[in-house]
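For this view, one protein chain was removed and the others were kept in their places.
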């Protein structure tokens, strides 16, 4: 399918929406990004790349890093990972502690902050520097050797990480964080601060649409069944407490971040990444969700 | 695809699992069903029917009725329905009141009890007898004129409906139940008591896999987009608080009931219904979930 | 002690506060009472009566009825009453269902609505008409044979009793309401609709300050230890979710109602009732709490 025209149509239609959302301001560094930034890229399993707007501008991937960190932990532990973190939608805000207390320190899924901290704990146990291991993974699956995390963003996050520290210590009290809580939060903040472009993120996620294999290199990241399962997790848990609404409107597995990026998959065919920093009330990119909704409407392609 | 052999293989493999679950006993009438009952049917959009075991034995559809009641309410109200009931996974047990209190009487989705009561309230406002309207809908989409609800099951449910009454009155206190609460609970219990077989339920759900049109009659029930959207809701909310796990393992939109039935869809291709009354700890058919998991494994077909 | 001057001083000082609260409007009948109404009465165990303002005007006692209904149930069941209702502050709003769900249908204490419904259930089991039994109890301990419940208020409450019905059915689902839920709610609403004056309510509560014996008649209502224990319950649970603040400011056991009345005790010495219909954000009489705070400040008398 030729996505060029569709991406351009979406870009044109989005103009009145680009300044409607609210840029994340809990981290000063993120608040500096112009609200009307926009980029979108489709990368197909056949190797085609379609782009519109600032598709090659790097931005802070934030929670999209949880998808790749989870992939790495899943490779290490397989299904035993699910003994420490669940696979259910949380039904509460992404940084809530209520659920953790009721469920004895086991987070609902790896895409809320608590679950991502457990995933990072797994990586911290295996790698000297979990954040470096994730950066290297990103470089490998994209072939882009300049990908790195932004130190200023990481430091800014660390200054405002009280809630994440609270969650890490809380889970430690239940025995579900094994490494020192401060170290886990440090690595987590650095992972979130990785900078990548739409094209790079779509390339990075493409193995999930391609049965677990990176198309450009043939490297197997996951077996086919595991790739489907991570896609299933994205579908039910990838967009915070709006997963039901997102699946209803868009119908694609996806993972979003408060930097304004969203990565989505059409299994067997392509991966797409959209970026627009203005967020809706659920913390997802307002224009980004619209762009993906229109993409599935215009193409008639979704998982349903 | 020829599903005959696959269904027989599944039936054979399931033997050791058929007595493992626990038959719902909160309603005495349901507790009388033999735990090792089993049936399964696949109906394709092309008109083929594949069956194994007691695929023509009727059982109590229970919460599967919520899928069809929601279809009727969605036809009546369109997207305004979502002003009264959400589209998000609940993150709590199917009959919890905690979420209702925190969210001012608006249930999380139409497939938990509270949401289904709101749906029934919509139907009670439009039809003199909501349960009769649903029975007639079922007869029409299946072509089976003998489908009806089981009066003894309905009466048994009404005797044990304290929790549903509590929820109906509670939502009435927020203005989200408009008809008399007792009447809504009465209609709801009768809907849940409808008896249908696996073949009948698969036929009834087939319009959702076929762009909103009943293949055998050509009757349009929903437009194509609405059919996809209801499928999306089934995916994220159709199997109680285990939706994440179900999507992870099975990868099909589905709706389950405590009578042991589960209806699932492979969009564009078929609908399937499995029945085995032994339930797992989430209230889903234990053998039924396994059967669907093996079905997608053996066929390699899922939405991912 | 001569309370005359103190009451008059309080009455004078309260003038600017009498229109500051908000009259309960969830029941239309209650909303008709002029917000600047005010009365206060002290009745001593020695038989003296001190009054100021509209101390002989009857008003709707509302939740103050819970104190006397609890006394009656405690007489019937003794400490076995506490198997069905707790003795702890709730930490949540007076009509919350969250706690009930977490604690399996056992209300935290008899002075929140859920607990009062259990108490009424006890009375409904023992008396043909629980509300009549309570009216007769009130007549007996005050010597006022014209005390009765206001039928229009009761009917108004019944039309707005969705939340109470929800709680009654909810507790029935846990087996903690034994009589038909509708009948229990009916009796409860009638009890709340009893009309009494400040002088009458102070007289009615006086046995609790007098070791369980009505001073004017010598009738023993409770043994001395039980009277102390009910006073303890009033202290920790008598003023909704503001009990801590009330004890901090006033330092007397008390029970309030949304009709604007508050009954308080100085054990061994007197009972006091104040009435002013303007409520604070916790549902307690705004001027009433002030009046009691000044009473303990001016007299230097409290339980501490």
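Should a chain be cited, it is by its letter among A, B and C, assigned in written order, with residues numbered from 1 in that chain.
As a convention for this text, a contact is a pair of C-beta atoms (placed from the backbone, for glycine too) under 8 Å apart; a residue touches a chain by one contact, two chains touch by 3 or more.
A quick note: this is a predicted structure, and the numbers were derived from the prediction, not measured.
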List the neighbours, among the chains on screen, of the chain that has been left out. A, C
So which of C:237, C:254 or C:270 would be touching the chain we can't see? C:237
Would you mind spotting which of A:181, A:235 or A:290 touches the chain that isn't drawn? A:181
Of A:134, A:154, A:172 or A:286, which residue touches the hidden chain? A:172
Mind pulling the subunit A residues that touch the left-out chain? 96-98, 100-102, 162-163, 165-170, 172-173, 181
For subunit C, residues touching the missing partner are 86-92, 99, 108-109, 225, 228-229, 231-233, 235-237, 241-245, 247-248, 251, 253, 267, 297, 302-304
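Please note the rule applied: only the chains that are shown with their structure count from here on.
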Per Cα centroids, the chain farthest from subunit C: A
Could you give the separation in Å between the centres of subunit A and subunit C, each centre being the mean of its C-alpha atoms? 55
Distance between the CA centroids of subunit B and subunit C (whole Å) is 48
Subunit C: positions in contact with at least two other chains: none
